[in-house]
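Please find one structure pasted underneath; my questions will follow.
One protein chain is absent from this view; the other protein chains keep their places.
Then we have subunit A:
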Amino acid sequence: MPGKLKAKIVAGRHLPVMDRASDLTDAFVEVKFGNTTFKTDVCPKSLNPQWNSEWFKFEVDDEDLQDEPLQITVLDHDTYSANDAIGKVYIDIDPLLYSEAASVISGWFPIYDTIHGIRGEINVIVKVELFNDLNRFRQSSCGVKFFCTTCIPQCYRATLVHGFVEELVVNEDPEYQWIDRIRTPRASNEARQRLISLMSGELQRKIGLKVLEMGGNAVVGYLQCFDLEGESGLVVRAIGTACTLDKLSSGSAPNTNTHMHPNTAPASNACNSPSKDGKESPLAHGCRSTHNSPVHSVCSSQRLSQNFSVSVPTLIFTGMGSGGSAGKEAGPLRTLLRQQTQTALEQREFPFFTLTSFPPGFLLHVGGVVSARSVKLLDRIHNPDEPETRDAWWEEIRQEIKSHARALGCHAVVGYSESTSICEEVCILSASGTAAILNPRYMREGCLDIGCTDHRFEEPSPPNCGFCHIPYDELNMPFPAQLTYCYHCRRQKVPDVLFTTIDLPSEAAVAGKGCLIQARLCRLKKKAQGEANATAISNLLPFMEYELHTQLMNKLKLRSMNALFGLHIQISVGENMLLGLASATGVYLTALPAPGGIQIAGKTPGDLSSEHISSIQKRINDTIAANKELYQINPPELAEEGVGSPIPEPRHRSRLFRSHSESSDELSELDLSHGKKDAFVLEIDDTDAVEDIHSLLIDAPPPSGFYSCNTENMPGISNWTSGVQMFTSVRVLRLSNANLTNQGLNKIFTDLCENLLKSFYFKLRSMIPCCLCHLNFTVAVPEEELIQVTVTAVAMTYDKEQTQERTAEKPVNKGSLEVEDQLQFPLELCADSSSSNIQTASKISGVGESTNMSPRAASVDYGSFADRCSTWLELLRLKAHTIRRGSVKTISSLERCSPLQEGRSRSLRSSRSFGGSSVTVVKMTPLSFLPGTRIIKYLGIINMFFIRETTSLREEGGVSGFLHSFIAEVFAMVRAHVAALGGNAVVSYSMKECVFMENPNKNQAQCLINVSGDAVICISETDQESSTSTGNTGQTGGSETDGAT
């Protein structure tokens, strides 16, 4: 019985008129927690009632405190008939359960009704008194902190990263229960809201328990999702990364660059906020060995990797002598250490990390993207308490991801995420991440105490290219690929192209700016039921992935870039079509070879004249040249210097295969005919191909002054100024023509996305120069012939002058830094060398593992309708690239992600507080930071679920008006909750779910929205007065405008 919850209802304001006769309301409030309900007195005839109630006290278990929301219902008292509900407020009290966060929740909350929207506000104070409970068998996990942020939160440092945590809970969806036929829509919506709130609480508690079990105290990169499976139920699932976080004392500015020397502070080497803080410290300490035997080559058909190159064997870095020493959970490396660690390996454990950016030194090498999809037929969940089926499904997918990563010679997966797409009874489960090799130092404590001599580390990699070096084995390349020596250090091999799901490491050396690259694809599908449908979908998936990747690759080359970060591929299923959308941020990594161009080859004789081909070729070449200019990609071309291998005259070629039919027969045919050619040529063999090439060129570059990316940081820009505007856009397109072809659909879909971007640029034109960051596109097929695209992003202004200035001064800085780095590395690396002797064993285990894996995964299990997408890899294999240039990039040429202190201090502005306003201004951003400010406190996670329904759609301004006001209301409620916690900003905000359904004939519509983020207190960086004046002038636009909605 370790908790007492106290709530006090103070007042209400702006209540709706409930009594038409008097134009007034007799309001009272019911406060409910668990099964206990209290009531306030009725405050007669007032739209602004003052209740000033006593403290309502609930004595409850902390388990309930975590699961249950405090439920506040405002009602209108009616003497003769039933009391009318005005609306409700659900308050998640979880933030009060850990000491560092909020101590009281107090403020004005919008009173929300699922039919009418916001109806006035209510002032509530909530407190919790927790009694310590030392019971080890307790069911609660109070005290575990949750963060949506996918990096180590500012003002914390990670002393230990334990690894992956996941959980899911299932229940019946109230909307589909029999009782729903007799209850009102309001009751049904409220039942659903309440249930999901309960389930989220329970889920969070269970995840917390797992974290405690592992010895951690926080979950970072917490990602919670709902699967509305309709008849078969409701699944709430979450994944995250368990960490042990230490709060940094407020004195030490989290923004300063605390590069700790590994020898002195081994276990506390975490750096705060890796993503945005400019740090000089190396990202990756190359731990490579050229003399070790190859890890092993695995059947490539399993791998969904975009990284087509292999080189010097990189050892699986098993830095853990005794994995169990850090407590029960030794984290991701455990699977690889099964021979060494005494701890039993549990099946559910995966070396996955939901983080996308890391403390310096954490990420050693990046292998490439690994992903897995599986098509399932939904079945009614019979026993909600035993959600084994769903668990097993995800287990399978994760196993597969794990084996993909191993095939790439990597022991971990970073930037990991999971998603689903559901249509009727078919469900596509997807997971993706980036195979990587991590520095084990963070996995367990004390590992650095081991002596610092290791023969393996003869030559450390420079910080800004180490992560590009291939982790897999060159001698057993799973597929034909081209490797070159790193253009930086010239010692290690790098692939020609690198795809990842993570953010660009801040130390990475890039040339020019990054840009958003999207691949879009529609595929028609015959309507079908049950197994036939699932089979059809799983047959289509490989082709879609293949085409998406081809598009990405071509667009990347068209922009003269060689790496993708933040890659997210979404495949959405509808009744008669599949939608694929891949978004990523392209960037030119100077460590990688320069991308070649695209060559057009006319294959089919006849229709296409050679002039035509050459004109297309010219257009492509022009576009590439223009893009180089636009993104300022001018890596200095130092003459052919001793790069290890003499590279033949580059034939910048790529081969694109077009599959006209989805039959697998043809697929294998393609495989045979082209598998061995390593050329990259766009072949024009029919009119479709011409259109494809045109569509390549269709992507309009952003207007001048704009840049865009889908990652946290914009490669090449870091000097943010004051203007920050988060926005959300939803578009639903009704396909008018029933007889659409794939081509036609593609065009429509591409236009939809392009037009959205154009709209953003138009709206934001006053913010130039400005960058759209974290552009997050979500596609859905809510109904037949409807395509829904939801975008959330943040527009941030930056200082243009400064960029140029810095580019100029950069090389100078760079040189000295380099020296420093060189000095530091060897030491650090020595420290890392915990257990070289384990490698062999682990390698062996790796071999065994992967050989075991391949046959199993290659078979398509139609019994469960799981398609492992194994075939598409064969397709990918067809693509071979030789894109190199006989030149070497020098280190000094780079513009690194700059030291941010500099950029920040200049961009600093005082965030003006509007003293006159009684409402706290709460800023929202999908990023983990707000430029010019420093987060001093995390107040807890915001995770809210709302349903809104209307039976008067036309009167509310049609679908657009309805959804517009709903989203605005959701924003208002999020802000109110943050303000009540004492916060002034939401970071890592995301709209996870926006399900919109309408029935125009009945004048009805319904929408479900799930949003989440971290409530924080941030303060402006006050140190530089000089910049305040300039900041303020620039700010007028920003601060005023971000105000509304």
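Rule of thumb we're sticking to: contacts are C-beta pairs under 8 Å (C-beta built on N, C-alpha and C of every residue); 3 or more make two chains touch, one makes a residue touch a chain; residues count from 1.
Keep in mind that, in the parts below, contacts and distances are computed from a predicted model.
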item: From "Fibroblast growth factor (acidic) intracellular binding protein a", "Potassium channel subfamily K member", "40S ribosomal protein S8" or "Type 2 DNA topoisomerase 6 subunit B-like", the hidden chain's UniProt protein name; value: "Fibroblast growth factor (acidic) intracellular binding protein a"
item: Omitted-chain contact residue, chosen from A:Ser46, A:Ser729, A:Gln743 or A:Gln1004; value: A:Ser729
item: Given A:Asn634, A:Asn755, A:Ser952 or A:Asn999, the one touching the chain that is not displayed; value: A:Asn755
item: Residue in contact with the excluded chain [from A:Leu160, A:Val414, A:Val497 or A:Leu963]; value: A:Leu963
item: Missing-partner contacts on subunit A, residue numbers; value: 13-14, 108, 110, 118, 121, 703, 725-734, 755, 758-767, 786, 788, 795, 914, 916-919, 921-922, 957, 959-961, 963-965, 967-969, 971-973, 975-976, 996, 1037, 1039-1045
